[in-house]
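For this depiction, one protein chain was excluded, whereas all remaining protein chains were kept in their positions.
And then chain A:
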Amino acid sequence: MSDLEPFRAETRAWLADNCPTECRGPMADDEMIWGGRNPTFKTPAHKLWLERMGARGWTAPEWPKEYGGGGLSREEAKVLASELRRIEAQPALASFGVWMLGPALLAFGTEEQKQRFLPEIVRGEVRWCQGYSEPGAGSDLAAIQTRAEDTSDSGGDHWIVNGQKIWTSYADKADWIFCLVRTDPEAPKHLGISFVLFDMTTPGVTTRPITLISGKSPFCETFFDDVRVEKANLVGTLNRGWDVAKYLLAHERTMIGAMGEVGGGRPVGQVALDAIGADDDGRLDEPMLRARIAELEIDAAAFRLAMERVGDQVKAKQAHPAIASMLKYYGSELNKRRHELLMAAGGADALEWEGERSHDGKTARDWLRTKANSIEGGTSEVQLNIIAKHLLQLPGA
């Protein structure tokens, strides 16, 4: 461990110089920096913070340097993460490119695709969205119907894509989409799917927002009407897009699972103390709630360590095949529990939906948003099915 100390010192010094004070402390969901062609930044300092982190490759610390990443070892990346936590640095970039597409491109992309797409993801210059789900294909993702066809007017180097996606988060704000399309309608459902990339400004792409229960609307329905997609933007092998999709889902699931670990903001016990007060011994003056919060903190601490351990296992190639599903399942259920308790701790104050005092119902809206954690990226039921199939060595695992 001690050989990491110089790296830690160096990192700490760099962060001290480069992380603007405005970019430290808690950050609301809707203040996240998503980058893209038309980026919005909470403050100029946030722009600077992204530029600096992007230039160093630290928005994707473990990706190879040749593709713009940080080139850090796993151990170094942990040090970076802990130093960022130490100064309560806000994430420089929120990105489906970093969380999901990047790892899939690193594993399946051509050299050309990696050179072209990864550096701009690291620097937050292009915003991606995920075109997986369709009205009839949610949990049964392999049932997708969106067609990519080789027609006479496609000139041989293009497909013509037609179909509809649903629940596409931020499709209306994204620059590019990574998308599952059916390229062989005759083949068994898992074997006729391809994974393609295209620009959301391509003619024939339209989006329509869907309002969520939190009152916000990052979701869209996305329609493709004779969209021309370059064949060069196929990732992996034709008709074997399911392998890429599954690989990407594993990353997405780990990322969603990790939300249970981060939690964000003040510890639930502190929030409860503020709202409810202490008894004469300084204990939270609601014994039932106090017990539930303590149970949560035990699970959360154990989960944090499990996350870390899984990272180490992956590096050492010892990870259980069901592990991504386990993290997704447990992490998202944990995060939901945390927010249920935050609501209980906040009492009547947490029920306010509008107005300055409640920051327009931030606690309540965040609580409602977490209900999606066990649905997005594959539901808890589907994760449990996957885990059980692996455990019982059933077909399809």
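Basically, contacts are C-beta pairs under 8 Å (C-beta built on N, C-alpha and C of every residue); 3 or more make two chains touch, one makes a residue touch a chain; residues count from 1.
Throughout what follows, contacts and distances are computed from a predicted model.
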{"item": "Name of the absent chain as recorded in UniProt (options \"Thiazole synthase\", \"Acyl-CoA dehydrogenase\", \"Sulfate transport system permease protein CysT\" or \"Heme exporter protein C\")", "value": "\"Acyl-CoA dehydrogenase\""}
{"item": "Which residue of A:Gly54, A:Gly69, A:Gly163 or A:Gly361 touches the chain not shown here", "value": "A:Gly361"}
{"item": "Residue of A:Pro20, A:Gly71, A:Gly138 or A:Gly204 in touch with the missing chain, whole complex considered", "value": "A:Gly138"}
{"item": "Chain A, residues in touch with the chain not shown (by the definition above)", "value": "133, 136, 138-140, 143, 166-167, 210-213, 215, 219, 275-277, 286-289, 292, 336, 343-344, 346-355, 361, 364, 367-368, 371-372, 374-376, 379-381, 384-385"}
